[in-house]
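A protein chain is absent from this complex, but the other protein chains hold their places.
Chain nomenclature is as follows: A, B and C, assigned in order of appearance, with residue numbering initiated at 1 for each chain independently.
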Amino acid sequence: MVNGDKQVDRRTFLQTTAVAGGAFSVAGCMGGGGSDTAVLGMLQPFTGEVAWVGESSEVAMNIAVDQINEAGGMNGTDIEIVTEDTETNQQTAISALRKLTDSDGASAILGPTSFTLPAVMDIAQESQVPIISPTAGTSVLDDRGGNYIFRTSASDSLGGKAMARIARDNGYEEIAVMYVDNQGGRSFGQTVIEGFEALGGTITTEVALTPGKSSYRSELTEAFQDEPEFVSLTAGTQTGQIILDQWDEQGLGGVWGLSNDMQTDSFAADVGAPLEDSYAIGPLPGGEKYDEFAAEYESRAGESPQPFTPEAYDAAMLAALAAEAAESNSGSDLAGEIPAVSKDGETVTSFQAGADALDNGTEIDYDGASGPVDITSQGNIRSSFAVFQSTGSEWEQVGEIAADSLDF
Amino acid sequence: MLEQLSFMTSVATVAGIYAVLALGLNIHWGETGLLNFGHVAFFAVGAYTTAILTIPSPTATQAYSFGFGLPVVVGIVGGCIAAGLVAVLLGIPTLQLDEEYLAIVSIGLAEILRHVMMNENWLTGGVAGLYGIDRPLRGVIPPEAYDFFYLGLVVLAVGLCYAYSRRLKQSPFGRVLRSIRDDEEASIALGKHTFRYRMQAFVVGGVMAGLAGALWAHYATALTPTAFGANITFLTWVGLIVGGSGNSKGAILGAGLIIAFREATRYLPDLYGLGDIIPTLRLILVGALVIVTIRYRPDGLLPERDISYAEYCKRVEYGGE
Amino acid sequence: MSDDGLLEVRDLNKYFGGVTAVDGFDMTVERNSITGLIGPNGAGKTTVFRTISGFHDPDGGKVVFDGEEITGKPVYEIVEAGITRTFQEARTFPEMTVFENLLVGKTGHRGEKLLPTTAGPKAYAEDERAAVEHADQLLGYMELAEKRDQRADRLAVGERKLLEIARALMTNPDLILLDEPMAGLPSDLTTDIVDYIERIREERDQTFLIVEHDMDTIMNICDSITVMEAGQTIASGTPEEVRNDERVVEAYLGEESA
Partner (left out) sequence: MAFDPQFLLNGVIVGSTIALAAIGLTLIFGILDFINFAHGEYLTLGAYAALVANVALGLPFVVAAVVAIPITVALALALDRVVFYPLRREGAGALSLLITSFGLSIILRNAVEMVWSSDPRRFDVGGAEAMAIAGVRITAVQIAIVVVSLVLMIAIHLLLTRTTLGVTMRATASNRSLALSSGVNTERIVTWTWVIGAGLTAIAGVLIGLNTVVRPSMGFGLLLVMFAAVILGGIGDPYGAMLGGLSIGIAQEVSVAFISASYKPAVAFTIMVVLLLWKPEGLRGADT
């Protein structure tokens, strides 16, 4: 390389860089967790294809935190949210988690998704800060959770079995399975296959998809080559919609069984008439509590709640209630209380009610926007699923699959 | 402040790992002129090899089929060797190509490798990855001091790679590498078997990247394919270019700066409250740093230094020490 | 042709795709001579040159050097046998100093192997000392000592030519192949180079083979000249003989009128 006259000499450059770096660090010391607030960290993707996850769950978490702060805060201390971007990348996620636990002194971490959760769970455990993920369905967590790792969303291994049941219960004997080839998609898709075969059905084709491609026509051709009448699809809304649009365009027929990511009314409306009679699974609607949450969400974000937002709201609530029960905002103290406040006690649906009950020495059972949210000692929730069918413009609940019927 | 120190320790550890990567890349590009854009491949091979060698054998629910439960030391050495072997395999087809071809083919090979990691569950655990990777001397070092211990280990690795790079640089071997970088045909004309040199340099740099991967595996304790995207190669390149290629000190400085810059920009939201656009803005800043450095400081902060006649005479006089 | 030629090229053939570049070419280079290989554009000189130095594999014929057949051997073996070439455009290593440029030329240096390098400088100290001394001596000989710490890309064109020849000498060759050494040089520098070549031949008992396009430039420096056209040898002998050869005149006239 040629040294032009524009060369900045080394000292100037180093000084500039050092000053800039120093300014950032100082700002960091001032900005992060002062002692007058408690910090809840949020670790989600905010850039790239799944940026919507971070953005929408931040809205949900803000709703929860505002309500908690209005009720006097967590153990009398106002909560501040610090968000960090995982960039859906293990390395960044670890650095970001370290910043939240070490630098910001977070009491608990909400997030991340299946992509990065398995990669950070040991580190959270070591740092003794609980992780409550509203978004990680991966079956890896089935027997790795508990202690410091919890989630408010159902495991893919349950979701997959529920999907298998829907297909079987509706009389389909041969189905095809498509899933995006990432942490979340594959564990869900694989359990659909295992579950459906366990129920005596046959899988005609299994197609693993790379997310983020522009054309899935060949994958569709492959999946529909034996003309299955039912195809299970596990994908995010973006990839899902491309696939369904191209399926419609190609006129391939059959009905779909869609994973919970796609069980939103905006998705059903966007795909529209072709989706009529297709199925989706989703969490059992949380009744009144959900409606209340949905209304608040809509007023803040200007759209109906995205998938996993009620779970994000509940995750924040659980963290705060656990802190109340532990009478401490330290992560290692409150972690142990997370399963305890979620089940077996007086049913509460708000932070205020829960905090009051705990002050009176009553055990509580938090029921939230996403359902009863009962956390097992393994950190999972054991929830029932709702079965939805599309009317061609929205999802309509047509049945329920009880948690007990998924033990096969 | 203690919390800050702890965070700084983890940033320094990551920076150290990148420094080892950058030192390896410096052997490739800085010394030999190999346009390697698939550096992450060696990193990944080092990481997965040590993971597979050290994790316990799988239980029924786990996707992978091999876990040997060997000591961490064996794993790290194994990771380096495997990375070296992969360098030989990748080198055979690619090192005979023109440099631009090498750049693109090496990206391609790294991508193929990433897809293998994602799909071959029996070996790598697939997208679910490998977890519970042991850390050296975990039971012996007190937990509160462990991060510092591990940082020490990484610093040691940086020191070793630096010392070795320096030894290469000052040796006649390094001189031949530089001659190949400057003008391969002229080097051939002087009777140098340049393919062999390119290959040896490729392996040495690859082994360093493998070491970085092994260190990463035992630091992160979990591996998933998402940790091995092309952005790692790119970040290493940026570090090397900013620091100064052809200069080992520059490689270390650059890697440190780029990681510090990446982590420091995390504090941006606290400063200005720009809200939603902050994460994208951070990445834009990293991009801008690259362009600005290349424009105003093309040889990096610490450019390559010539070895003078006097130094040669002196070295020969003291019997080479 | 005598049998004790240092280099003997016999019936050399080389094709590129369907095109014949060299077609049964013969030549001999006598020991301690300065031999010229000339011919009009496209005659195949460069191909012959590259084939002798090992940069091309011939499709037929043989090259014998010092009694040993080196046909089709890789460059590093040919250099080891004692033939080193230079380039028309003086290819030095631009980002290395003059002194380092010379050091690279040292052959058979233990320190250029990875294992001794790893073991440390002591393992190759002897060879390095020899290399430094050799380079030092050549620097003085070629009057480049003042420039030894200069990076090669900062040298003037003529100095670069000298450096390249000095670097070739570092390999201790018996035969040096010069590829148009005078190309692109102003006339005073040309004289300089010619002086150096003659001096080296006399003082260091060196043999040169010079490939040149322009006949006049090398008439007064060569002992013997081989002329080729269309891949074949059309004449060889002393400059005087060659200058008066009809076919040579024709070949060069043909080019001028073209």
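Basically, contacts are C-beta pairs under 8 Å (C-beta built on N, C-alpha and C of every residue); 3 or more make two chains touch, one makes a residue touch a chain.
Being a predicted model, the structure only gives us computed values, none of them experimental.
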item: In the full complex, displayed partners of the excluded chain; value: A, B
item: Given A:D142, A:E222, A:E276 or A:E394, the one touching the chain that is not displayed; value: A:E222
item: Per the touch definition above, residue among A:E249, A:D344 or A:E363 touching the missing chain; value: A:E249
item: From B:L85, B:L160 or B:V290, residue that would touch the chain that is not displayed; value: B:V290
item: Where the unshown chain meets chain A, residue by residue; value: 1-2, 4, 6, 47-52, 181, 207-210, 212-215, 217-219, 221-222, 225, 238, 241-242, 246, 248-251
item: Chain B, residues in touch with the chain not shown (by the definition above); value: 29, 35, 93, 96-97, 100-101, 103-105, 107-109, 111-112, 115-116, 118-119, 234, 237-238, 241, 277, 280-281, 283-284, 286-291, 294-295, 298
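Methods note: only the chains that are shown with their structure count from here on.
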item: Category of the chain touch graph - line, ring, star, complete, other; value: line
item: Central chain of the complex, centres being mean CA coordinates; value: B
item: Most distant chain from chain C, judged by the mean position of its C-alpha atoms; value: A
item: Distance from the mean Cα position of chain C to that of chain B, given in whole angstrom; value: 42
item: Centre-to-centre distance between chain C and chain A (centres being mean Cα positions), rounded to whole Å; value: 71
item: In the complex with chain B, residue positions of chain A that touch it; value: 1-4, 6-8, 10, 13-14, 17, 20-21, 24-25, 27-33, 46-47, 51, 54-55, 83-85, 87-91, 94-96, 98-99, 102-105, 115-116, 118-123, 126, 138, 140, 142-144, 181-183, 186-187, 208
item: Interfacial residue positions of chain B with respect to chain A in the complex; value: 1, 3-4, 6-7, 10-11, 14, 61, 118-119, 126-129, 131-132, 143, 146, 216, 220-224, 226-227, 229, 231-232, 257, 260-271, 276, 278-280, 282-283, 295-299, 301-302
item: Complex contact set, residues of chain C against chain B; value: 53, 55, 74-76, 78-80, 84-87, 91-97, 99-101, 103-107, 109, 111-114, 117-118, 120-122, 124-125, 127-129, 131-132, 148-149, 151, 167-168, 170-171
